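Some notes on the structure that comes next.
A single protein chain has been omitted from the complex, and every remaining protein chain is retained in its original position.
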Amino acid sequence: MKKTFLLVIAGISLAFSTFQASAANDPLPVFDKSRTAIVITDPQNDFLAPDGKLHGLLAENLKELNTVANIETLMKTAKSKGLALAVDPLIYNALDVDWSRAGALQRQLLDMGALQRVSGKAGNFQGSGADFYGPYKPYIHDGKTIVVAPHKMYGPESNDLIYQLRARGIDTVILGGLVANLCVDSHMRALMENGFKVYVVKDAVAAPGADAYKAALVNYSMIANGVLTTGEVTRALGH
Amino acid sequence: MKKTFLLVIAGISLAFSTFQASAANDPLPVFDKSRTAIVITDPQNDFLAPDGKLHGLLAENLKELNTVANIETLMKTAKSKGLALAVDPLIYNALDVDWSRAGALQRQLLDMGALQRVSGKAGNFQGSGADFYGPYKPYIHDGKTIVVAPHKMYGPESNDLIYQLRARGIDTVILGGLVANLCVDSHMRALMENGFKVYVVKDAVAAPGADAYKAALVNYSMIANGVLTTGEVTRALGH
Amino acid sequence: MKKTFLLVIAGISLAFSTFQASAANDPLPVFDKSRTAIVITDPQNDFLAPDGKLHGLLAENLKELNTVANIETLMKTAKSKGLALAVDPLIYNALDVDWSRAGALQRQLLDMGALQRVSGKAGNFQGSGADFYGPYKPYIHDGKTIVVAPHKMYGPESNDLIYQLRARGIDTVILGGLVANLCVDSHMRALMENGFKVYVVKDAVAAPGADAYKAALVNYSMIANGVLTTGEVTRALGH
Partner (left out) sequence: MKKTFLLVIAGISLAFSTFQASAANDPLPVFDKSRTAIVITDPQNDFLAPDGKLHGLLAENLKELNTVANIETLMKTAKSKGLALAVDPLIYNALDVDWSRAGALQRQLLDMGALQRVSGKAGNFQGSGADFYGPYKPYIHDGKTIVVAPHKMYGPESNDLIYQLRARGIDTVILGGLVANLCVDSHMRALMENGFKVYVVKDAVAAPGADAYKAALVNYSMIANGVLTTGEVTRALGH
């Protein structure tokens, strides 16, 4: 991508070779651990469990990138290095199917009952498609992880993620989760509109197919403050 | 559309052919003209004028899609059909280069002086890279078009677009402008997070290269309420 | 209040006599029931139950205004007239006490454990200070009421209230609840910044003392689209 980009821009190639260099992540960004959070969007069964309603859409990408393990590495790293960890789920209430203005994919998710809270029988939430992916629960339920209210579309505009981060003096986010070009991209954009520095972890996400993953990468590299691998994150936080 | 999508969950490749089918827009959406606005992002010289600082990046895509003419058609249609027209520019102030937290591309735009308001000499704004593209000015300056304050990143979070639309009872947006995967995509997402219905006009946008355009299309079709051509918009509003 | 206001303004008394007239609510506003919601903030035990942690602060005002009964009348009216009813609680999680930037009263609420979700033992939520006030539960838990995620400060910026209303095409809010000059005022302001029409029900609120109630009234009458009594609401919706 970068090469074609360079060809296109003609007179301002200098600017974009800088751009390219910066994408090499050499040197790694320096994070102030007291001001940085690792944020994982939608680490839930319907995306990650083999029988999740949306797992099939992401399966190829999840496998190629080793996403499930990489997200766990990020969670583990947050805990061992003393960074704030926040998880931001997508959960629909039973009533949400009433929305008259839902977008294309959102409408489909609502109609197929994905990510839906079984209303009236709280006991059923445990292990449901909307519940957190089992292997991540020890990190999420350790009494320290910030579990924000569900977002309702793709970004954090309708929940308390930004408030929770700001209320703790956090101004930088290392971001991963599901789905690469939807909730992860929307979180990147919304957090940056709010003045956060955002670094996206490109192998701790997954998209529904190669085109959607490529779309996510194109946008991450133009918009974010940086795009990193899980390995680069752990190295950057290792010191 | 929904039924085919549900079948799809089993097999990924099927999902996306279905997905494309949904883009056929048959039948066309029915717009309530008193509640619908046409919104154009960044119709400015640095993107659209042949000597604009960013024109080279978009040139190929602008030509292929016939974007410049299509945006004019949308503006003309808003006027002839009595819909609200809003333009939402991206303009940096001289001081904005101080931002310590700018994203990758944003930093470069600031450093190269693109879309920048020449400070201290208001007279110089006329015809500058940040000024509106000349051929559109008759529509923009007719005393009826809503010209909102510049956004500062890619979405309308930092300006009065949403307030201006809501204050007029508008709840549906037909969206085009520059840049397809950046400001147009960010506007689509932010407007939808706010509960607007958004229809993106896929040939009234332009992206920096084929990959970025493809990225925009992937996201439009999953997220928006609909993806239309300029011709479909004029037909839908024709009645 | 209005008279002094008129004296002060001298030359533009005409404008403000209009203002005064409009405050008389004669005639009553006409509500489009399909686009109007009744929204109640913080109808929770810690405010409303006699043993609630903050009940003492509000007791005098609650009694004078007959607030508890008036809120119930509003809920009942929403149900009988087919309007959307939304409740928007204030609940702190155990972790929220970590906030390093809490405001004056917010810090005190956190330290005294008011409105706090007992973490780890979901069963204990029932009947706690953070739980909904018992007599309102039949309205809140009827499977139709929109129960949004807790807000974290005083307004709906950190939850899904605005999204839930917009997603249903609602653009007008009839507002009551606790505390008059805090969450009710903040909801009024935030909803109006978002372009909603807001009518505040001045006897379906309560404040911590006479000064705070007067403060709320001053702001409602200058800012809102209208200030009504519960009786006026039921009459306006009666037709």
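By written order: A, B and C. Residues from 1 in each chain.
Everything that follows uses one rule, which is that a residue touches a chain if its C-beta (ideal position, glycine included) is under 8 Å from a C-beta of that chain, and two chains touch if they have at least 3 such contacts.
Please read these numbers as outputs of a predicted model, since none were measured by experiment.
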Give the residue, chosen from A:Leu165, A:Val205, A:Ala224 or A:Leu237, that touches the chain omitted from the document.
-> A:Leu165
Residue among C:Leu95, C:Val147 or C:Ala215 touching the omitted chain = C:Ala215
Omitted-chain contact residue, chosen from B:Lys79, B:Arg101 or B:Lys214 | B:Arg101
Where chain C meets the left-out chain, the residues are 1, 4-5, 8-12, 15-16, 18-19, 22-23, 53-54, 56-57, 59-60, 101, 103-108, 111-112, 153-155, 157-158, 171, 181-182, 185-186, 189-190, 192-198, 208-209, 211-212, 214-216, 218-219, 221-226
When the complex is taken as a whole, what residues of chain B touch the one chain not shown?
-> 93-96, 98-102, 119-120, 122, 143-144, 146-147, 149-153, 157-160, 162-164, 166-169
So which bits of chain A touch the chain we can't see?
-> 162-163, 165-167, 169, 171, 193-196
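Definition applied: only the chains that are shown with their structure count from here on.
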Could you check if the interface between copies chain A and chain B is built from the same residues on both sides, meaning over half shared, or from different ones?
-> same
So, in whole Å, the Cα centroid of chain A is separated from that of chain B by 25
By residue number and range, which residues of chain A touch two or more other chains?
-> 101, 153, 157-158
